[in-house]
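Shown here: the complex without one of its protein chains, the others still in place.
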């Protein structure tokens, strides 16, 4: 039985708690949050205690922590938790600075703990299916990866300024997915981007529409495009062209119903909210983390994966600034 | 807070318990089962007590019972529970005999309780979407309903003999769906059927492949076809042709992935297991039952719906025997 | 080089002429029509002569005739043409009376000519693909055939009265398709029908919405439904459930474009006009006729197929009248 402390009882902490409550081999012992009521509410739902974050990290009856606090708290929490020998599932981004993540790698390595970077999309049943079939050889060698990723609508302008920008905030998921599907690391990143949706996003120093091209040492290519706004909903598709075939994962639609009228056949829009779209991914992610703690051969996105995605996002931002491809 | 007693802790009782545990306005107080260990296991998971079925029906701290016991026990249980003033959610079929269901209607009416016939497919998000859009007028007047319903594989031969036959055991879901989509009651039932899959099914007195045509007083038509075996999985589709358009619900597939090879594009098979295929339907069904207990304007499939589906199934069986359409 | 006479220069005669003009092993020698201008126009386009129907039948420089004249002229034309040793491609229905078709069989057999009943849908690339794959064993034994067939809009009321009714005029195509896909002859026909679209159709003695169930001696089942009006266009689908899988042919859409908006994904409507929907079928049908004249092993729908479809349509009409299944 893995004993869990949940640090951060916001939206994502609640999602993880919901999964943990259905599991037989994990239990939530304690939760913490900056806002006491948030912690108390979740504690009550889970039959857990409220403790401070420091107490949870120091608690001998806690094996692992789930870090869902704001990004700027991750560094200190991860450092302390690692020092205390707690296993860690940490929401992305691990840190806004690749240098800091590099430092955390040392702490994590020294402590010998498991560190799971919460790239939840790897655990989406559709995307995982694509990856598993690539590994199984169904399409031969990967040649071209195409990732189309669009949010339903932009975040508040107030958020944009502190978000780290579209590459670190939004595309980082796609950059990790690119590595996951390519099966090797990019050596070059070229980015372009524009502010087409809302000029306020531009004033906040960001773009809202972006495209990236990655190339690997063996010549594999990945194209990613992002938009902060798709009027038709949350658009999440991947496609992998290989030497022996092609695999693609289409959107998950709200239902399977078609309406036929003189205008044609109307299918449902994509599932629109990320927590709903990736509900199964979040649950599978947590189950994989717990499974990994018993059997380290269960593959997880580790802290190196967190670092590498951050390096790609940094390179994309630099490429957009400089107008040049950036070697990584 | 609705206080629930679960009668029968088998597969379906467990499904309902799982939903009830996630609800804030219902709680499982007690469970019963013929096999004590089954009851104890579920009780432990739910934080509920084990009691006898009679005790649960007599318990003043129970508002409603969920009847998931074998069909031949339904009659006595429903009669007693109604007499005790408990609301009832009863798995289909309510009883193998339409006469008996008729008698239960009297008990239910006299007791003034809510009786929910568990036609779970009405609560499938896809099928409910079709129904809601019919009611909203999106396709005008309903004219032709087509229901294609195929099981992955036949039940054990030992089950066939006591099943009541394909019309009462399997097609009853489709007959209820037909009423749900037609929006009126059939006045004629014509059935044909064959034993094409396994001659043992024929020896057990049943068919494994069947087709039914229903017609209503206003001339609406419904065609249903059933097979006990679809090599490609659990095939569940409906389609409604109306005066202003057509609505159809396709299968729910295991994932959204396509594999392209020289043979073409391979999509995933349908979700194969009925508990998985109708997972959302079961959950929505229970939530609707609980909601109905607070607000009787929330529509439910009631005991009359249970009776009418049974009458259609009886008529289909008679039609197959006699080779003639049967007026109902 | 097969020398062709086209009898009837209306819409369907023109379709056949267009195919023949692209062929290297057939040539149109002469055309006839009740309206001289129609014949002259087509003759000019084809570089053919205008002759009378009798002259064409008597012409020694004609090998085969294409009969696209009104149905009530077919009997005399076929009789004469057979007597003159001309091969015949005859539009459906061969005759409104199954008895008359029976008499023509004698004439055709005695003359030893090829007689092609123009069931064009057998030559639709999609439907032919389904049939070929059934024959190739891809789905094992056929068990259930489902045919959904809907016209965009009803014919003029003036036509209804002389049409022979929905079963002989419209469903006859589906009845032939049923035989084509079942691979054996039905022994029972049950029909139901209603007048839901236009009461004038009912006053003219017909129904506009109909459903038929066919059963064969080995227990195969076919369900057909027809509507004279689909607001979304010409809906033509078939589906065959077999012991080892299922084959289905979806509609041919106007294009492959999807529009995504908040309402979902809008695909194009079906190709709406029968001459366009079955353009490839008409061409393939004619090429098959010509090929059969050189190599009689090339399979064609012959006059017996024409008779059997007519008998099924007659039985369906009788079933609707009597409210009983009709043995055939």
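Every chain is named by a letter (A, B and C) in the order it is written, and numbering of its residues begins at 1.
One rule holds for everything that comes next: a residue touches a chain if its C-beta (ideal position, glycine included) is under 8 Å from a C-beta of that chain, and two chains touch if they have at least 3 such contacts.
This is a predicted model, so every value here is computed, not measured.
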| item | value |
| --- | --- |
| Touching partners, among the displayed chains, of the absent chain | A, B, C |
| From A:75, A:190, A:234 or A:278, residue that would touch the chain that is not displayed | A:190 |
| Identified contact with the non-displayed chain, of A:58, A:148, A:253 or A:298 | A:148 |
| Among C:65, C:210, C:246 or C:307, residue touching the chain not depicted | C:246 |
| Given A:13, A:68 or A:245, the one touching the chain that is not displayed | A:245 |
| Which residue of A:220, A:277 or A:308 touches the chain not shown here | A:220 |
| Positions on subunit A contacted by the hidden chain, ascending | 141, 143-144, 146, 148, 150, 188, 190, 192-197, 209-211, 213, 215, 218-221, 223, 225, 227, 229-232, 235, 239, 241, 243-246, 323-325 |
| Residue numbers in subunit C that touch the chain omitted from display | 125-126, 129-130, 133, 138-139, 244-252, 254-261, 268 |
| Residues in subunit B touching the chain absent from view | 230-233, 235, 253-254, 260-269 |
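We adopt the following convention: only the chains that are shown with their structure count from here on.
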| item | value |
| --- | --- |
| Distance from subunit C to subunit A - Cα centre to Cα centre, in angstrom | 57 |
| Overlap residues in subunit C, where contacts from two or more other chains coincide | 230-232, 235 |
